[in-house]
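For this view, one protein chain was removed and the others were kept in their places.
Labels run A and B following the written order; every chain starts at residue 1.
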Amino acid sequence: MDNIFLYSALYLAFLMILSLVRAVLGPTVLDRMIGVNAIGSKTVVLLILIGFLYHRVDMFVDIALAYAMLNFIAVLAASRYFQKRKGLYDEAPYL
Amino acid sequence: MDIMDIIVLVLLFSGLFFLTGGAVGILRFPDFYSRLHPAGKLDTLGSLLAMTAFALFNLHHFSLGALLTSLKILLIVVFIFLASPTATHGIVDAGVRAGLAPWTKGQKRR
Partner (left out) sequence: MDKQEEEGLGHEHNTSRVENLDRSSGRRKNYGPIMVTFFIMFGVWVVLSGKFDPFHLSLGVISCAIVAYLSADLLRPSVRGLLIMLVRWIPYLPWLIKEIIKANLHVTYLVFHPRMMDLIDPRIIKFRSKLESELALVTFANSITLTPGTITVNVSPDGDFKVHAIDKASGEPLPGEMEARVAKAFGEG
């Protein structure tokens, strides 16, 4: 079972690299934010997997909970911060 | 390899499958609004399935500590279910207020 968890963790890291591509390439700031948010939600799963690998789930589950909350607050704060920036796109405003 | 392990593995792999869908969808979809669909929600269901698998696996050696840890994992799941739609709506709201027009059929991808 440990081997399966190890390879799942590696696969999750690979998925995070895929999301990182969007965070680097994304044409607008909001695209980058989507990429970062996706990485964060995968990190929560990855943290618990690491906990199983080290046989200390009881400790890592607290870290995962704190990370989930931090990720949520970071996304909300960033979206509130960027919502007043005009000209994310070079187009006429919509609505 | 008993029946519990098989349930755990099935849940874990279906969770990883949905997470893969989320990561690929972010790369393939044409614009910001449609990218939010896989990012906000396939990830939610993927983490839900994977977390349920972990909570079940953790109960193998039953004890009070293991039960509490499983409850904490379920608490994370509930939190993700409440927080993920809110975060998605926050990002979409920022996009609308910044004046991004949604992609429609026939335009080139961004």
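Note that in this section a residue touches a chain if its C-beta (ideal position, glycine included) is under 8 Å from a C-beta of that chain, and two chains touch if they have at least 3 such contacts.
All values reported here derive from a predicted model rather than from experimental measurement.
Novice: Contact with the hidden chain only, please: which subunit B residues?
Specialist: 17-18, 21, 24-25, 28-31, 33-34, 36-38, 40-42, 44-45, 65, 68, 71-72, 75, 81-82, 84-86, 88-89, 92-93, 96, 102-105, 109
We take it that only the chains that are shown with their structure count from here on.
Novice: Centroid from C-alpha atoms only, then distance subunit A to subunit B, rounded to Å. What do you get?
Specialist: Chain centroid spacing, subunit A to subunit B, equals 10 Å.
Novice: Please output the residues of subunit A touching subunit B within their complex, sorted ascending.
Specialist: Residues in contact with subunit B: 1, 4, 8, 11-12, 15-16, 18-19, 21-22, 27-28, 30-31, 33-35, 37-38, 41-42, 44-45, 48-49, 52, 57-58, 61-62, 64-65, 68-69, 72, 75-76, 79-80, 82-86, 88-89, 91-95.
Novice: Which of the residues in subunit B come into contact with subunit A in the complex?
Specialist: By the definition above, subunit B touches subunit A via 5, 9, 12, 15-16, 19-20, 22-24, 26-27, 32, 35-36, 39-40, 43-44, 46-47, 50-51, 54, 57-58, 65, 68-69, 72-73, 75-76, 79-80, 83-84, 86-87, 90-91, 93-102, 110.
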